[in-house]
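Complex shown without one protein chain; remaining protein chains in place.
On to chain A.
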Amino acid sequence: MSYFEFLAEYGPRFVDGAAVTALQTVLAAVLAIAIAVAMGLMRLSRNVPVRWFATVYVEIFRGTSLLVQLYWIFFVLPLFGITMEKFTAGFVAVGMNLGAYGAELVRGAILSVPKGQWEAALALNMSPAKRMVRVIFPQAFLAMLPPWGNLLIELLKGTALVSLISVADLMFEAKQINSTTFLSAQAFGTALVIYYVMSRFLITPFMRWLERVMARKMGRA
């Protein structure tokens, strides 16, 4: 079977798989960003229990593997009465894991905002919430965008693991096609190229664009 025949026959399944991967990526990214902002801010809180909770969360999720967390969420959580569908369990695990890494980026970026900005906001009698929302966070946001680009690629790669709890993503389709056709180079090779295109020609340009837009909005272009 030539490669073109292979693509003609199995192309639609790769497309279906890629769509599931894209959806998993978007949902996991939304969750990861929410967790990262919440945990990043909590790690800077002056309230000790709040800070400790966030630290423990970050250390647990960064100290163990995504695969371990995924299996734990899918196979063990039901024993505690929390049953998730495999699709949900997939993006929840990926989002919670990458959210812990993101929390460190948020924390670092907020700490990198010059001290004078905090003092100026205080001198202007801004409330702590307003100071964070209007002055500190926008500047931190700009600073953390480049590392978030890398993190989103890690997140896309992480979604490949959801195939192991049989979510029908790109990786899962590649495995299925491989086991029916035994054309491993074509099946896995095509999937590799699709992942590469997604991260190099979708995520990276999107993040570059976002960096430019945000820099312009902040008057730093």
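By our rule, a residue touches a chain if its C-beta (ideal position, glycine included) is under 8 Å from a C-beta of that chain, and two chains touch if they have at least 3 such contacts; residues count from 1.
Here, contacts and distances are computed from a predicted model.
Engineer: Could you tell me which of "Cytochrome c oxidase subunit 1", "Ectoine/hydroxyectoine ABC transporter permease subunit EhuD", "nitrile hydratase" or "Phenylalanine--tRNA ligase alpha subunit" is the UniProt name of the chain missing from the displayed complex?
Structural biologist: Listed in its UniProt record, the absent chain's protein name reads "Ectoine/hydroxyectoine ABC transporter permease subunit EhuD".
Engineer: With the full complex in mind, choose from A:3, A:52 or A:72 the residue touching the hidden chain.
Structural biologist: Answering carefully, the residue with contact to the hidden chain is A:72.
Engineer: For chain A, which residues reach the chain that was dropped from this view?
Structural biologist: Where chain A meets the chain not shown: residues 59-60, 63-69, 71-72, 75-76, 79, 153, 156-161, 163-164, 171, 174-175, 178, 182-185, 188-189, 191-192, 195-196, 199-200.
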